[in-house]
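Okay, so here's the structure we're looking at.
All protein chains but one are shown at their positions in the complex.
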Amino acid sequence: MTDSIKSGSTRRTILKTGVASAAMLASPAILRVATAATLIKIGIPTVITGGYAVLGSQVMRTCKLVQKMTGSKGVLGQPIEFLYKDTQGNPADCVRKTQELVERDNCHLITGVVVSSEARAIMPKLAEWKAFFISHGCGDGALTTKEFFVPNFFRANTSAPMGARALALYLKDSPEKNFIALGSDYAWGRSSVAAFEDQIKAIGKNLTDKIYTPVGNKDFSTYITKIMQSGVKDCYIALQGDEARGFFSQAVQYELPKRVQLLTEIVAQDNIRSLGKDAIGLAGSARYVFTYDIPQNKVFTEAFLAEYKEIPDWTDGEMYQALMILFAAMEKAGSPETDKVVKAMEDLEVTSVKGPVLMRKCDHQGENQGFVVKVAASSKYPEPVAEIVKIYSREQITPDCLSTGYKGR
Amino acid sequence: MNFAGFIVAQTLNAFSQAAILFFIACGLTLIFGIMRIINFAHGGLFMVGAYVGYSTVAYTGSFWLSLLIAPITVAAIGGIFEKVFLSKLYVRQDAGAYLMLTFGLAIILAQAVHLIWGPQPRSVAIPDLLRGVVVILNQPFPIYRLFLIAIGAAAAIALWQFLERTRAGLLIRAVSQNAEMVHALGTDVALVRTGIFMLGCAIAALGGVLSAPLVTAFLGMGSTVIIDAFVIVIIGGMGSFLGSIVGSLLVAFVQVFGAYYFQDMALAIIYLLMLLVLIVRPGGLLGKEQ
Partner (left out) sequence: MRERLVIALSAVLLCLVPLVVPNYTLTLIVEALIFGLFAMSLDLMVGYTRLHSFGHAAAYGMGAYSTALILLHFNLPLPIGIILGVAISVVIAIPIAWICTKSTGVSFAMLTLAFAQLGYAMIFRFKDISGGSDGIGGIPRPAGPFGIDFFQSKSGYFYLVVFCLVGSYLLCRAIVTSPFGAVLTGIRENEAKTRALGYNTRAYKMAVVVMAYGFGSLAGALYTPFAGFVAPELFFWLVSGRVLIMVIVGGAGTLIGPILGGICFMLLEQQLSEVTELWPLIFGSIFIAFVMLAPDGIWGLLTKRFRSKQVVPGDGEDGETSRATP
C-alpha cells in the first residue's frame, strides 16, 4: 500500500488508496467492536495432581508467562485466555476434562497434554468435538503414524524416535558395544525404548535387555540391582516426572551412576536436581536446551528467569515453542477456527526457541533439530546444567512420513 | 553374572520392602482383630505420617525427631476419630457403616494433605549417619535400607513381645477373642479399642516417615500402599499379628523376584496368591477359620 502511494501519481490511484486506507482504519475498529468480548480460549488439560504433576506445573507456568508476554495485544488482536483442567495423568480423566473444555467452555484449541496415552485417548474424539490439538510434549512415535493419525492433531515437539535417533547417531563413535534399557510401561516409554533398540541395532550395537516398569512405580531397587547385575556399562532410561525423580534419587543411593553411564531420552533439569552432583556426566538427547544460543531463545529464557528465578526445563521450552507455532498459524489463518488453523499450520515454518521447525503436511509432525547434551558443573548456575555436545539437522532426525523408521538413512 | 551377589542383593531389597509393608499391615490387622473394622483410612494415615515427618525434618532438621513426632500426631488424629465417630457405631454392628466412615476419612485426609502441603511430592533426605553403601559380594547396598530392615525386625519383635508378654497385650488378645466376656470381667473395653486404634495409626505413621526417603512423600501414597496391605492381611490371616509378618515377607518377595523373572505377571501373581489362600483357607494362612 505504501509502495503505491510513492509510485502512483494519478488521481485514480490516490483515490483508490484513500478508500482502501479508510477501510483499513475502520476495519480493525469494527473487528474490535465485534470481538471486544471474545477471548481466544486455549484449553490446557494437564496434570495438576498425580505422578506427572511436575510436568503439568511446568506447562502451566509457561502458559502464564506467555499470557503475560502477549498481554492485552494477544493474538489477532484478541487477548489469550488459558483454561486449566486437572487430568491426573489419567487417559479417562483427560477425555472427560477435554470434553468439558470443548462442550461446556466452548474452547476448541487444546494443548498442554502431558502423557502420550492421554493424547491417544482424546485424538479419536477431535473430529466429533471439532477441536484442534497441538502436542508440546507427547513423545509416543505412533501418534503421527497411520495407526493414530487424525487431521486435527499436530506435534510441535521432538518425539521419542527422534530423541533416540539423535542419541544413536551420537553413540555411533562410542567404544561401548552393549546397552540396557529401562522405560515406563506406557505408550511413550515403550515407544522410546523400541526406537532406541531399532536405532542402536542399525549402528551395529546390542541392546542386551529391556526393562519396563509399571506406571506409577515407586521403588526401583529391584531394577537398579538388575541393571548392575547385567554387567552392561551403559543404561538408557525413559522415565519422566515422579518416576524419573524416584529412579534417579534411588540410583544415587545405590551409587549406580558411579558404575554405569546413564543415558536418557530426555535430559530434564528436574532429573539433574534429583541426581545432585551425581548428575555430572549424564548424557542423552534433549528436547530443549536452555543454553541454546539464538535470539528467539534469549527472549524466552530472559523473560523466564526474570519471572521465575529458575532455569526453564524442557517442558517449558517445548510448551513455549508449541504456543508460538499455534499463534503463527492463527495469524496466518486470520482466525482461531479449527479448520482454518489446521490448514494454516500445514507446511508452516516457525523459528522459535529450538531453531527453525517445519510442521510438515504429510503426518503433522514438526521437523525439529536433534540436540545431544552432557551434564556438566556450571559456574553460572547453582546446579549442574546440560551442555550441547552435538546438534543434528532436522532432516537427519525426523523419521519417514507416517512412520517411526528411517529407511535407508 | 555374580549369582550369589544377585540373590543376596534382591533378598535384601525384598526385606527392605517388607519392612515398610509390615508397618502398615500390622496396624491394619490389629485393628481388624479387635474391632472387626477394615480401616480404609489406614493408607491415608500412613501418608499423613510421611508428610508430618517431612515437615518435622524441614523445621528441626532432625530425622530422628520426626520418627517420634509423626507417630504421635497421627495417633492423636486416629484417637480423636475413633472416639468421636467410630465408637458410636460399635452397637450398630454394620460393616457398611464402618466402610463409609473410614472411606470418608481417607478422602478427607487426602484432601487435607493436598491443602496443607500442596500437590508436589516432598523428598526427605537420608540422615547423614545412614548415607552411603555397604558392598556385599561386590554389590553396593544402601545403608539406609539395611537400617529399614533392622528397624522393621526390631518393631516386629517388640510388638510381638508386647502382645505375648505384657498384661496389656493379654487384654488385647482377650478382647479380640471375646469382647463381651472381657467387659463382663470389669475391663474398660472402650479404652482397649481406642488404644489399639491409636497404636495401629502410630505404627502406620512410622512406616510413612521411614518410606519417605525412598519414595518421597506424595499424594496417593495412601491408596497405592493400602491395597498391598489388604492383600497381606488377607494372606496372613485377618487379625493375626504373625500373619501380617508372614504376609509382608511373602508379598515383598513376590514383588521383587516376580518383577525380575516375570515382568508382566508380578501383579497377577499377588492376587492369584490371595485368591488361592482365600479358597483354601478363608481365614488366611495364620488366621482363624470363620
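Chains: A and B, in written order; residue numbering restarts at 1 for each.
The rule is short, and it goes like this: a contact is a pair of C-beta atoms (placed from the backbone, for glycine too) under 8 Å apart; a residue touches a chain by one contact, two chains touch by 3 or more.
Being a predicted model, the structure only gives us computed values, none of them experimental.
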Candidates B:Ile7, B:Ala58, B:Ala76 or B:Ile108 - the one touching the absent chain: B:Ile108
Residue ranges of chain B at the interface with the undisplayed chain: 36, 38, 40, 85, 88-89, 92, 94-97, 99-101, 103-108, 110-112, 114-115, 223, 227, 230, 234, 238, 264-265, 267-268, 270-272, 274-275, 278-279, 282-283, 290
Where the unshown chain meets chain A, residue by residue: 90-92, 95-96, 99-100, 103-104, 116-117, 120-125, 185-187, 214-215
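Please note the rule applied: only the chains that are shown with their structure count from here on.
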Centre distance in Å when chain A and chain B are each reduced to the mean of their C-alpha atoms: 41
Touch list for chain B against partner chain A, complex: 1-2, 5-6, 9-10, 13, 16-17, 114, 119-121, 123, 126, 133, 139-142, 144-145, 214-216, 218-221, 224, 255-256, 259-260, 263, 267
Residues of chain A touching chain B in the complex: 48-51, 53-54, 57, 211-212, 214, 216, 218-219, 221-223, 225-226, 228-231, 242, 245-246, 249-250, 253-255, 259, 274
